[in-house]
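One structure follows; several queries about it will come next.
The other protein chains are all here in position, but one chain of the complex has been omitted.
Chain naming follows the written order as A and B, and within any one chain the residues start at number 1.
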Amino acid sequence: MSDSLQNRLFEQLDALVLIDSHSHINPNSPASTSLADLLGYHYYTELAHSSGMPRLSIEEAGISPREKVGRLFEHLGKIDNTVQWSWFEELSRELFGFEGDRIDQSNWESLYELADAKMNQENWDSDVLKKSNVAQVFLTNDFDDTLEGFDTQVYIPCLRTDDLVFHLSQPKVQARLQSSSGLQLSTLATLKQALDVLFVRFKKRGARACAISLPPWFSPKAYTDDCRTAQIALDDVMRSGLDASESNKKVISEWVFWKIAELADAHRLPFDLMIGVNRRVYPNGVYQGQDLYDSRVSLIQYAELFNAFPNLPFPISVLASVTNQELVDYAWIFPNVLTHGHWWYSNTPNYIRHDLRGRLEAIPRNKQLGYYSDAYKLEFILPKFRMYKRILAGVLAADFCIERCWSEERAVALGKQILRGNVEQVFSM
Amino acid sequence: MSDSLQNRLFEQLDALVLIDSHSHINPNSPASTSLADLLGYHYYTELAHSSGMPRLSIEEAGISPREKVGRLFEHLGKIDNTVQWSWFEELSRELFGFEGDRIDQSNWESLYELADAKMNQENWDSDVLKKSNVAQVFLTNDFDDTLEGFDTQVYIPCLRTDDLVFHLSQPKVQARLQSSSGLQLSTLATLKQALDVLFVRFKKRGARACAISLPPWFSPKAYTDDCRTAQIALDDVMRSGLDASESNKKVISEWVFWKIAELADAHRLPFDLMIGVNRRVYPNGVYQGQDLYDSRVSLIQYAELFNAFPNLPFPISVLASVTNQELVDYAWIFPNVLTHGHWWYSNTPNYIRHDLRGRLEAIPRNKQLGYYSDAYKLEFILPKFRMYKRILAGVLAADFCIERCWSEERAVALGKQILRGNVEQVFSM
Partner (left out) sequence: MSDSLQNRLFEQLDALVLIDSHSHINPNSPASTSLADLLGYHYYTELAHSSGMPRLSIEEAGISPREKVGRLFEHLGKIDNTVQWSWFEELSRELFGFEGDRIDQSNWESLYELADAKMNQENWDSDVLKKSNVAQVFLTNDFDDTLEGFDTQVYIPCLRTDDLVFHLSQPKVQARLQSSSGLQLSTLATLKQALDVLFVRFKKRGARACAISLPPWFSPKAYTDDCRTAQIALDDVMRSGLDASESNKKVISEWVFWKIAELADAHRLPFDLMIGVNRRVYPNGVYQGQDLYDSRVSLIQYAELFNAFPNLPFPISVLASVTNQELVDYAWIFPNVLTHGHWWYSNTPNYIRHDLRGRLEAIPRNKQLGYYSDAYKLEFILPKFRMYKRILAGVLAADFCIERCWSEERAVALGKQILRGNVEQVFSM
């Protein structure tokens, strides 16, 4: 009975047309062109590698998509227990019409053909969006992206600021910023102006957010526009590039971060914080399969930031489930702190369930942004959201309909607000 | 079947007469005088504020109770998903006879009248106690409280020591201590004597515990009575007040904490430690809605303390669920470490359930103090304890009756020991 309750709730949530508030979709090539695009997603390559497949076998230059997929299937049986594998199975069923029980070495070639046929159809990308019930997808754009050549009503620009904050000592990043802003970065004043040019361009092209991923050791710090220490740091970074002192690199990171927060506030763009990742912990890992973390991070590192920008919404994702209770409680107290999805290493059912229950029972309902796909290819939006919606339906059934005697209608309304309503509200859609 | 098992266990636990081992009840005004008292509880004001209500609209001076409640109801719909809201709904049903499905902007005024009528009845406070099945309630008394004018058989004094430990550099606190002890605080010896005067007074008036809340960075350190460094620190703190050096303030905090532990030991008063809160993280928040925390705290910071006072019971509450496993394990090993309730940010079902299961399966049954209300007004004792008892019944049903084939009688006996028996034992009731 409770199972069928959960199913009824799921069906209603699944009927909702979604806005995906964070992805890495390339709007000029949003869908996959072969199974190799799908199985090239880092989840599959890194898990296959972790299970014993040599990196070089995965990343050998010049192999055909079919060869790559064939090689991967020699190892994918070792990861068929993972939820990531279940995403691939579900999208193969729902999008390609695969009908078997399992996908493995014995039958992958027929799936390859099935997928090929679909992907070569006209309008495959809009088909996928339609089948996935998705109306709009947020992007993650480089700061010097021209944002041209795609429909910004469907693919919503979002200004990714990692390079600006953490890699401004790279001459290449400096050149990109100078070129895209048309400004020489000699002074803090011109640097802030250059940043402003980006915000103006992104806003004009319909951007709805700016975003950054942050290492666990980072702690935002207030700086005046013309702080002398920061000007010295900028001089060093512009002159010496990667050879600038570590302390100057850190100062300029902090200064740029704070200025971006000020500009986000001025331009009314919510600032997505994705807190907790250490890059290149395993440098010999496959592409995008090298990052891990130190779970010893606290949102108290961000208290000064949250206090300084009371009118700037911070949709926050945390990497480890242990940080989720802090996130719940900071969102419960700070009006400008919102919960945003279930990110990366916390995006598996065990952690989603625990983290979601903590959120639903203690944070105002208008401050919870339920889920985003984080996908690189459109095909993954459907199975990832489905995973989330099943868990959400289960929690609504158990904790609200049964435990608190809510009607199904009331529970579904809460679910819909979290899945979509708040996305519209927070990002002014 | 398992649902009806859980219900049967709940009924039996709910029939028990309780002792509430920690609250902030004012014994001279224990119950509410209007709905504004209830909805003025920081959970509602801080959640309403977090959901978008301006602090000044909540805290405007001079508005009537009815006006305040009316303003809050413009926002409370945004927090109706929270468990805190369910407390208000449950007490409205159980204590005021509210019968609707929801309480919202459309019907709050009739509830206001219902509540008003009840609250104006003679003996409303003892009615609430009776309906809540509560025999005795622990208080949290300022150290200079005279403890006069109320029935200390029902309202049990408890010496709150935060001001003494953390705010002795405030001239006002020094004056209060000098005045209430009748001693000049010039030397460590007189300071200890003054503290002893407080313990003697509290003991005489029936106190059963002393208590303190502690920030995550605090780590108790042993001091001799006449430590020279501490005398220098005291001199600075008495002379310079808030302008004393930070290191001297820290030394005097540590010295006073250690002496209080010695006095609690000598006077046989269990020492409640409430570990983990950072005060005023959000200074622009509503009254009592400004505190948060850094979850990076460890009970190893208290190892020296636990070893130094083997005969002093330490009932311990932790703020974040991540600390609960350490609490389980320190209570499993140290005879003087006890678990005490589910505190504040961990007092929601998702965290209670996980933390409770960890405790029930690994800590001796005589060392678990199940729950306290932490309430400011009597009306909240009923719904908060009910929430806990439902979860307790669920865990007893699943983990003991079903998983370990315990009889219902045996499971209920365990529940009753945790709910009440241990409170009597530990606090010598």
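Some observations on this one:
Heads up, the rule we're going with is that contacts are C-beta pairs under 8 Å (C-beta built on N, C-alpha and C of every residue); 3 or more make two chains touch, one makes a residue touch a chain.
As the structure is a prediction and not an experimental result, all values here were calculated from the model.
Touch with the chain omitted from the figure is made, among A:Ser4, A:Gln153 or A:Asn284, by A:Asn284. Per the touch definition above, the residue from B:Arg8, B:His267 or B:His354 contacting the chain not shown is B:His354. Only one residue from A:Tyr293, A:Phe309 or A:Tyr371 touches the chain missing from this view: A:Tyr293.
Of the candidate positions B:Leu114, B:Leu414 or B:Met429, contact with the unshown chain belongs to B:Leu414. Residue positions on chain B in contact with the hidden chain: 296, 298-300, 303, 306-307, 310, 322-323, 325-326, 328-335, 354, 357-358, 360-367, 399-400, 403-404, 414, in rising order.
On the side of chain A, touch with the chain left out of the figure occurs at residues 46-47, 49-52, 78-84, 86, 278, 281-285, 289-296, 320-322, 345-346, 348-351, 354, 390.
We adopt the following convention: only the chains that are shown with their structure count from here on.
The mean-CA centres of chain A and chain B are about 39 angstrom from one another, to the nearest whole unit.
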